[in-house]
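Missing here is one protein chain; the remaining ones are kept as they sit in the complex.
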Amino acid sequence: MCQRSSEMKALVKEGGGGDNRLQHKLLASVFYEASTRTSCSFQAAMHRLGGRVVHVDASPSTGNSSSKKGESLEDTIQCMECYSDVLVLRHPVQGSLARVISRVNKPVLNAGDGIGEHPTQALLDLYTIADELGGLSQIKQQSTSENPLTVVLVGDLKHGRTVHSLAKLLARSGVVNDPSTQLTLVYCSPPLLQMPQDVQDYVAQFGITQTEIPSLADAVAKANILYVTRVQKERFDLEEDYNQVKGMYIVNQELMRMAPSNMIVMHPLPRVDEIAVEVDDDSRAAYFRQMENGMYVRMAILDLVLSSKDK
Amino acid sequence: MCQRSSEMKALVKEGGGGDNRLQHKLLASVFYEASTRTSCSFQAAMHRLGGRVVHVDASPSTGNSSSKKGESLEDTIQCMECYSDVLVLRHPVQGSLARVISRVNKPVLNAGDGIGEHPTQALLDLYTIADELGGLSQIKQQSTSENPLTVVLVGDLKHGRTVHSLAKLLARSGVVNDPSTQLTLVYCSPPLLQMPQDVQDYVAQFGITQTEIPSLADAVAKANILYVTRVQKERFDLEEDYNQVKGMYIVNQELMRMAPSNMIVMHPLPRVDEIAVEVDDDSRAAYFRQMENGMYVRMAILDLVLSSKDK
Partner (left out) sequence: MCQRSSEMKALVKEGGGGDNRLQHKLLASVFYEASTRTSCSFQAAMHRLGGRVVHVDASPSTGNSSSKKGESLEDTIQCMECYSDVLVLRHPVQGSLARVISRVNKPVLNAGDGIGEHPTQALLDLYTIADELGGLSQIKQQSTSENPLTVVLVGDLKHGRTVHSLAKLLARSGVVNDPSTQLTLVYCSPPLLQMPQDVQDYVAQFGITQTEIPSLADAVAKANILYVTRVQKERFDLEEDYNQVKGMYIVNQELMRMAPSNMIVMHPLPRVDEIAVEVDDDSRAAYFRQMENGMYVRMAILDLVLSSKDK
């Protein structure tokens, strides 16, 4: 997938922006909740490969779909299946994709189902790590037992679907699909928002070192990757609890001065104030490149799914 | 139209998904009320022939068009005409299309104008009947005066635009544009929701047999086509009237056991509970194929309208 995503990046950056390999193929994109980024990058990915898109905004507040007439999710998706070659589904309820795929014969890509999964986000995060650190073989050579690849996950680790998926995928894939790569996961969060035990147990199976470092300044000292997520006020029952941690997990220039020169900063976006805008000009700020990678990864997935179908 | 629609089906299913015959042509799709299915199938149809689409959601609740600034329907459509080669209009008020076409020089396709017409729906219904019954010549041979083609229309026959149009089109076309085809229309509805007299009078002109069979079980016994529509609670002034008929017009496995093995079940969709989900796996359930045909019929229409323009 990383190899294929790199090819897509080269196609867009040096190959004139795209090609026509998915000509006459149609993507039906059905979003039951808003996600500009995910939706737009899937659409852009399809367009860059010459395919076409029909987008349905099916969110209850702004959308316009037949779900308002009482139609079931399964029926709506089966309708869209009739017109298309591949589907993308975003739904606020965990397990929605599982419900749907039993009734659909065409490939359905999961663009997030509530607190369930968001697999293309995890893949683009993984690809970004590989891409930023100079390629997969590079990472393998650099990471030794004295000097493991250190990934710091910071912010709300309790509720963040993104960090759960990334931790699991990093553990399972060993970044390079090679268990000889040495990996350390560092969890940096307020006490109330720690990484759930089930994720930690899953990661532990693969023999990955996991440590908790509550102080962000301490955590970044040896980081290769700083993966930032937002601490949201609404997660706290007591305002005093929030006020106590507010500002402790902010990435700014001052923090960046303490960080290694080859560390990269990632964020699934959108951000609010957890990364100061002043950091954007730091070459280590990888979050916009990360987002761009989202398009390349989704191009790779669409190509894989639709090209293999023809063979 | 049926021939052309079959060609489109072959193009999508066996011809790689589409072609470029409408390259550089632009469809302006303007919807003053939501209709995911109609909108998406028109968009998909245009895309599959290589054309492009600009879609305007002009519905008062969720839309974003200039009609909110007090612009007339005629002006909005004339604007979109300036940018496009063909237009699709959906509007809740009967007669809207008629108002518009007098001021527009480019072809405008009616995607439903309130209780008025929804001609592409009627065409896709007719095409589905022909396609499912094995082609037009097949139908003609099978239908004899002892054994006429029997179409059962079930549910709310009073308000259903779809069943009105289908009854008229079936009568007029004799399915096969051949009056020797023998056709019987069976109306199966609650007493309060019977087929209007004016539709019955229209059909009668063509010498078509029309019968009323209130019981669904009785009606399906000799059916070739079972066309299902929804009985909506809001059509009844008294809740007790609704409760009395509720459940009497539900198609489920039990009913399907009583139906002929070569009968097909159609529905304009979306459905709520008038066809049980368990019926979906029955090969006689044709409603999703019917919906897919909507795309082929609309491809045929767009091709007809735009290709003929060039000649």
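When the chains are written out, they are named A and B in that same order, and each has its own residue count from 1.
In the analysis below, a residue touches a chain if its C-beta (ideal position, glycine included) is under 8 Å from a C-beta of that chain, and two chains touch if they have at least 3 such contacts.
Fair warning: this is a prediction, and the values are worked out from it, not measured in the lab.
Visitor: Just to verify: which one of A:198, A:218, A:239 or A:280 makes contact with the chain not shown?
Guide: Candidates A:198, A:218, A:239 or A:280; residue touching the omitted chain: A:280.
Visitor: Taking the entire complex into account, which one of A:40, A:169 or A:192 touches the absent chain?
Guide: A:40
Visitor: Given the full complex, what residues of chain A touch the hidden partner chain?
Guide: 16-19, 34-37, 40-41, 43-44, 47-48, 50, 57, 59, 62, 269-272, 277, 280, 288, 291-292, 294-295
Visitor: Kindly note down the residues of chain B that lie in touch with the hidden chain.
Guide: Residues 24-26, 28, 52, 54, 56, 58, 62-66, 68-72, 74-76, 78-80, 82-85, 103 of chain B touch the chain that is not shown.
Basically, only the chains that are shown with their structure count from here on.
Visitor: When the C-alpha atoms of chain A and chain B are each averaged to a single point, how far apart are the two points in Å?
Guide: Whole-Å distance between the two chain centres: 42.
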